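What follows is chain A.
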Amino acid sequence: MAAILAPLGRLLDSDLFYSFRRSPVTVVSALVALVCLVGAGLAPWLAPHDPFDLASLNLIDAFKPPAWMAEGDATYPLGTDDQGRDLLSAIMYGARISLLVGICAVLFSTLLGVGIGLAAGYLGGTVDGLLMRIADIQLTFPSILIALLVDGVVRAALPQEVHEHIALFVVIFAIGISAWPQFARTVRSSTLVERNKEYVLAARVIGLSRPHIMLTHVLPNVLGPVLVIATLNLGNAIISEATLSFLGVGVPPTQPSLGTLIRIGNDFLGSGEWWITIFPGAALVAMVLSVNLLGDWLRDALNPKLR
Partner candidate 1 sequence: MQPILEVRDLRVEFATRRGTLRALDGVSFSIMPGEVLGVVGESGAGKSMTGAAIIGLLEPPGRIAGGQILLNGRRIDNLRYEEMRRIRGKEIGAIFQDPLTTLNPLYTVGDQLVETMLTHLPIGAAEARKRAVNWLEMVGIPAAAQRVDSYPHEFSGGMRQRVVIALALCAEPRMVVADEPTTALDVSIQAQVIALLKSLAREKGMAMMLVTHDMGVIAETADRVAVMYAGRIAEIGPVRAVVQAPRHPYSAGLMASIPPLDRKVEHLAQIEGAMPRLSAIPEGCAFNPRCPHVFDRCRAERPELLETGATRAACWLYDPASEKQAPEALRHA
Partner candidate 2 sequence: MAAFILSRILQAIPVMLVVAFISFAMFTYVGDPVAIMLGQDFTEAQRAALVSSLGLDQPFFVQFARFIGQAVQGEFGLSYRLSRPVAELIAERAPATLELAFCAAGIALVVGVAMGVYTGLYRNSWLSRALLTFSLVGVSLPPFLIGILLILIFSVWLGWLPSFGRGEVVQLGWWSTGFLTWSGLKALVLPSITLGLFQLTLIMRLVRAEMLEVLRTDYIKFARARGLSNRAVHFGHALKNTLVPVITIAGLQLGGIIAFAIVTETVFQWPGMGLLFIQSVSVADIPVMAAYLLLIALVFVSINLAVDLLYYAVDPRLRVGRGRGH
């Protein structure tokens, strides 16, 4: 027990937690993010209905407005969609996919970017020049365009049956690969600074190998900025996934994310069933906004020299 409480006490005592407590906006965002995380992560256990259980769907229940409206039904707090699915449950399951793709994509681009940045910064020379030139060129284009293109190419290269199986991974790959240059650049510049510090020289003098020095000495020193970029990128990755799915090229229809739900709802906007698209949209905004606010706070609190 004490072993658990000691680090907790340290955390509650730290500057980081102090700056967290002092900013009400941050506390609220953290709460919202937590609700999103729990609601999405535990969707199969918390959701009132199983939107994928075709047996329980009944078209009579379709297009029910939210519970507080005249024709609403208390079993469907946020109403139902065109197939009679409970919207709240669909949103929870959708948020699960959105978060999963977002987090995996950020992890992927972090690993890729940090690896490339370390290599470029530590090895220098031609490798550095080539990698950074590629990053420059890619940074010229908006990441959503890169993601679209990668998705399109993979779609063209793979037979349809194969693609449907791995569509989720394709989206993660496409979004992940579109965001690595930012990580690579930051890590590279920090590495250049760290590389010439005395402790790294000392490590070289005692004969440690280069990869070893990079991983054990340089890497820990660049993690602060990386954490901040990763948080800020999580919001972007979630938006990218939603955008791809909204455009109909993201996750497969069998695993609808928030973007897919918004796309479906968009067809019924004109006929007045606004809730089918607005509630998933609101969930998306709540998720992205809270993550972005947390990222902003983290950047100010850790205050690494970003930009």
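Here is how the candidates were picked: all candidates are chains of the complex that A comes from, given by their letters.
The rule we apply is simple: a contact is a pair of C-beta atoms (placed from the backbone, for glycine too) under 8 Å apart; a residue touches a chain by one contact, two chains touch by 3 or more; residues count from 1.
Remember, it's a predicted structure, so these values are computed and weren't measured experimentally.
Colleague: Taking the stated C-beta criterion, I'd like to know which one of 1 or 2 contacts chain A in the complex.
Modeller: My answer, from the options 1 or 2, is 2.
Colleague: For the complex, give me every residue of chain A touching candidate 2.
Modeller: 137, 140-142, 144-145, 148-149, 151-153, 155-157, 235, 239, 242-243, 246-249, 262, 266, 269-270, 272, 274, 277-278, 281, 284-285, 288-289, 292-293
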